[in-house]
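Only one protein chain is missing from this complex, and each of the others stays in its spot.
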Amino acid sequence: SSPGITEDTILIGNIQDLSGPMKELGALLPSGSNLYFDYVNENGGVHGRQIKMIVEDHSYNPQKAVAAAKKLIEKDQVFCLYHVIGTSPCEALRPILAESGVPLIAPATQSGSMSDMSRQAADLIFHTDTGYDKQTRILVDNILSKNANAKIGIIYQDDDYGENVLKGTAIAEEKAGISVQREAYQRGATDFAGQVANLMKGGVTDVIIAGIVKEPIIVMKTAVAMGYAPNFYGTSPTMDHRISLAAGSAGEGFTSVNFASLWNSDAPSALLYNELCEKAGIPAKMKGMYHFYGFITAQVLVEGLERTGKFPTRTRLVNALETFKNWDGGAFPPITYNQNDHAGTESVILVQVTDGVQNVISDWIE
Amino acid sequence: MLKLVGIETYYGKIKALHGVSLEVKEGQLVTILGANGAGKSTILKTISGLVEPEHGTIHFEGKRIDRKDPEEIVAMGIGHVPEWRRIFPELTVEENLKMGGFLLKEKELLFERMEEAFKHFPILEKRKNQKAGNLSGGEQQMLSISRALMIKPKLLLLDEPSLGLSPLLVQEIFAIIKELHQSGVTILLVEQNVNRALSIADYGYVLTTGKIFLSGTYEELLDEEKVREQYLGEGKYIRRSKLWSGG
Amino acid sequence: MTELLTGLLQETVSGIALGCIYALIALGFTLIIKATEVVNFAQGELMMVGAYVNFFFVTTFLSNQGEPTIGIYLLAFGSSIIFAVAFGWILDWVINRPLKDEPIFSVIMATISLSIILRALVGMIAGPLSLVPYSPFGNKILSVGGIVISVLDLSIIFSAIILVILFYYFFNQTKWGVAMQATSEDSVAAQLMGIPVKRVYGLVWIFSAIVATISGILLAPRMSLLDTSMGFLGLKAFPAAVLGGFGSITGAIAGGIIMGVIETISMGTLSFHFEWIKEMNDIIVWIVLIAVLMVKPDGLFGEAKVKKV
Amino acid sequence: MKRRYEDVSLTWIPVLIVAIFLLPFMLKGMTFSYKYYLFVLNMAGIYIILTVGLDLLSGYTGLISLGHSAFLAIGAYTSAILVDQVGIPFILSLFISPLIVGLFGLLIGFPALRITGMYLGLTTMGFGFIVKRLIIAFRVWTQGAGGLEVSHPVILGFSFNSDWDNYYLIFTCAIIAVIAGRRIGKSKIGRALMAIRDSEQAAEATGVHLAKYKMLVFFISGLFAGVAGVLFAHTSHFISTDHFDILLSIYFIIMVLVGGASSIYGAVLGTLFIVLLDFLFVPQLKEVIQGMFNIESGDIQSLLFGLIMFLFIIFHPTGLYGMWLKMKIYWKLFPFNPKKRLI
Partner (left out) sequence: MVNLQIDNLRMQFSGVVALNNVSLTVSEGEIFSLIGSNGSGKSTLFNCINGFNKPQKGAIDFNGHDLLTKQPHQIIKCGIARTFQNIQNIPYMTILDNILLGAHHRLDSKSTVKRWLTRSQRNVEEAMGLEILDFLGIINYEQKYMAGQPYGIQKLTEIARALVGKPKLILMDEPAAGMNDQETQEIAKIISEIRDELGITVLVVEHDMSLVMSISDRVCALDSGNILAMGSPEEVKNHPDVIKAFLGESGDA
């Protein structure tokens, strides 16, 4: 049989940032995934096989990601890779994936390049999340639909993430015939006084923050301090509810895009998630969108494994995933994969903070 | 006052002292002679605690000091003018002197002693606010000596104090040493200027490659042909390769 | 025009606040360099540890009473300082003493590994999730003639100035201060002067840990969320310390403020008017640094070492 | 006259070279996951080429560079662009790209004429940040922050596709680099460099043109880093600015110093030590410890790495090479404080 498959186990590999700048996610995502895997395993596993996940560390260094992947594939002999975090680490894996034929399911990045079918090893990568470019486009559209005279500004991280966001911005700009004010910051920045001052000078009414967790908080606090009160929006990495906790009153009205239903909503996955959390005794501070994200991508993987059948091989897994047609897992919008499309979801919902609580304020927007 | 018994000192794996025993009595001026690399400086460094002896004991005023830190030993009243000056180059001359008086409690005393130093070496006063590293070699030597005298130690270890000084100043230095000696300071002197050293010393030790080879008063040492040959410049010309054929 | 001026003024004020953060970290570097010539790569991590320890004390003293009071803040602050003293002393024991007679570079490497260890250790003890730090100043803001500054920033500026004055006095006016300098130049000769070299080393590490802890406590609320990556701020303060001149106390604050102001203005007004600056606003400080070093190779306030042959 | 420099090393060098070339076969025989080990060794091989050059710069000459990952980056991107976009053959790029990196070395060597010590370290660190930014700015060729895919090395029609092939390519270059490094270190240039480190005055008085030699050593160091960069790009097939982090530069310096500065073999040993520790030994140890104590923490790996390094420095401050030769004295003064005499 295929590597990673034994009588009673399926071995999968996950590469996270356990010691670098994103190590918080490195703790949350695998925990969420394991929550679901444990649930599946308890209920007999996938075709009688238990799912076992090995997590390696890349500390957000692509070179280390490659080393980790080599180790997982050559030494641990995993069946497939799953949920590797970060754009450049994922991109760096393409040559290995192509060489070894190991599929990568649900890379934990919303970079649109992940589902670009012209790239190397694209046939082996199954992306789930809506790309940043689409997210930005949707945000701009949405802002303009509410207020046609809105002056939009964007604060972006000056790296591959930001580049993806700007791609979407450019498309939206062209479509709407407007120009968006761009303000860059460097990864790890802790001071945004300059950028906020510029947005203020530019008379910007709606600010999109393409940051992760800390940046939106500091930006919003700085804005309050400067007496500047535009509407704030964020891309999907800002969907974490702790932003509103930490930002306090400054975070009121913050709107973020989400590519999946809220973790505390009554979507089927969310209900199951909360039930399982309760049972496993997951501490309240871990629960949230990131943890839930780990959970729901695990659902995608398990569904794929289920469809692969009793005698899984890597090719069969790829083929099985390509049979997804408007599959509704319970949190993601319906997912469709086929030979020419590995993009996964294409739509988002908008979530707004009111009184410190996140509320869904829109339907799925394509 | 000071007593070394069977001292063996190593630098890493190199044995520099092979069982040195010597004694300095209160009020004495004792000198150590020996060729380059014989271990004279090592003896002084061992006494002041800069290097730790592997074997042997050192007693100062009846107390054992061979396992103490240098700063404790200095505080007990042993001053050390190290070989090769070792002034603090980035500090000014004045600050260097202040550091010499680090252990002094009263400010007045500090300034008093500083005045004294300036009296001995007027050039230092002129260079008071200059960085010590910019001083000429001899000026640095003067500073190094003045610095050690700031605390008026009971026992003074002098390592080649006349190094790089002009003849006039060498006279001055020896005058100071004599003066100190007369005022009751015990002195252990290492000097290359053998004649001079022996002429003011009460007692002398001759060291060869880490061992005491001879000892005695000036007159006794004068009688020893070997000493005259080796150190008093009366020997015949020795072939160079033999002279420096050590290690 | 006035708009441009107020804009610049506002950015300068924000820049000074940011600069004082760099100055605080740079001051920590400076203290250790002054007495040991060691560049402490773990300075940022010391600060991070300080922030975590303070957080720990606040939560411990708080024990479910809702918002902490001033008393609790002061108590936690005091406890953190006591911790810093102990921590600095331990660091001296584990890093400095074993390597006392070794080349400076071994000590520098030891501080690099210390930074790795501290980040990992704090991560293991505090858990991977970031914390929401407390601040006694909340989100309070002062506004003078349209220029705003948060009370938190004001406290940072204030502490930086106080600490710099204190240490400046210490190093230039007291016997111990000069003794520290002497020790860094020649520890052997310093011992011969009766300077207790080990205690001097211990003292600078303690000082440096205290400065780091104070800056960590002040900085944490400004970072919005507290996690171990706060340690990397140490690297950001490097150019400030170097610009002022390594080992110069006045240099630390001058370098810090210059860097802070340049950073804010280049990200603000400059990049507002010149689009291309946006692309490179993180390297402007480096360009300034290199340019300054080309003219003054020992930093603004540093002095060239004397060497006589 | 008796043979000077009883060069014992010469007798075992051929044996060592043969052993290096046989190693993959041994690995293959021993374990079925040999490809992973080969990958790690390849990485070490690339880094060795770089650290040999860095040793000449920082170890021999005392010019601290915290920007060597930028040199690596320039080499990698230059070669990727030359081969894949301009279309010159790989083998040519292996010679041209290092030259270009060497020119960048000259550029950064220029401030080094005035700036020394940690100030220089910071200058080179700034250079690293600037290079990273420039790579992103030239997105027409470099694809910006998203990263760049790179082709396989092809020499005379033979394509190096696997870690196995790469191993031979990399280690051939590494062996040449080590030999070249040693030749440079033991010649007039090496003496001049060490003199610059310990006493610029002595160097100048004996006729060493300080500016020329500082520039020269930056150029040479750039050449080595350039070769490493070319190999890096074409054997990992994908490069991005995230690869060339400032932390990597710090690691390079650590590699040189852990090995024992101003000894080429030291740089080799140090590099092997750090890479193997980071990629093989520590992960293994982590598994053992996690098995024993049931700790669930991502930080344990860096903790172990930091601790081992720390203990190593405390107990062997003179570095691996010093340990190996039992030559503690070799390193004692180096390099910041030539004034600081032994007691």
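What to note about this one:
Order of writing sets the chain letters: A, B, C and D. Residues in each chain are counted from 1.
In this text, contacts are C-beta pairs under 8 Å (C-beta built on N, C-alpha and C of every residue); 3 or more make two chains touch, one makes a residue touch a chain.
These numbers come from a predicted model, not from an experiment.
Among D:Leu56, D:Ile115 or D:Ala195, the one in contact with the hidden chain is D:Ala195.
When the missing chain is restored to the complex, the residue among B:Gly19, B:Gly37, B:Gly56 or B:Gly216 that touches it is B:Gly37.
Note that of B:Leu169, B:Leu189 or B:Ile212, the residue touching the chain absent from this view is B:Leu169. In the full complex, chain D makes contact with the omitted chain through residues 1, 4-5, 180, 183-184, 187-189, 191-192, 194-195, 197-199, 201-210, 262, 329-334, 338, 342.
Residue-level contact of chain B with the missing chain is found at 11, 14, 33, 35-37, 123, 127, 130, 134-139, 141-142, 160, 163-171, 192, 194-195, 230-233, 235, 237-247.
One rule holds for everything that comes next: only the chains that are shown with their structure count from here on.
Among the remaining chains, those touching chain A as well as chain D are C. Summarising the inter-chain layout, the chain whose CA centre lies farthest from the centre of chain C is B. With each centre defined as the average position of its C-alpha atoms, the distance from chain A to chain B rounds to 74 Å.
Centres computed as Cα averages put chain B at a distance of 44 Å from chain C. Those residues of chain B in touch with two or more other chains are numbered 50, 86, 89. Chain A has residues 19, 23, 26-27, 158 in contact with two or more other chains. Across the complex, chain C is touched by residues 111, 114-116, 118-119, 122-123, 125-127, 129-130, 133, 136-137, 201, 246, 250, 254, 257-258, 261, 295, 297-303, 305-307, 309-310, 313-314, 317-318, 331-337, 339-341, 343 of chain D. Every residue of chain C that touches chain A in the complex is listed here, in rising order: 3, 7, 10-11, 14-15, 18, 119-120, 123, 127-130, 132, 139, 141, 143, 148, 150, 222-225, 227-229, 232-233, 236, 263-269, 271-272, 278-279, 281-282. Of all the residues in chain A, the ones that touch chain D in their complex are 16, 18-19, 23, 26-27, 55, 57, 59-63, 66-67, 70-71, 74-75, 77, 87-89, 91-92, 94-95, 99, 113, 119-120, 158-160, 162-164.
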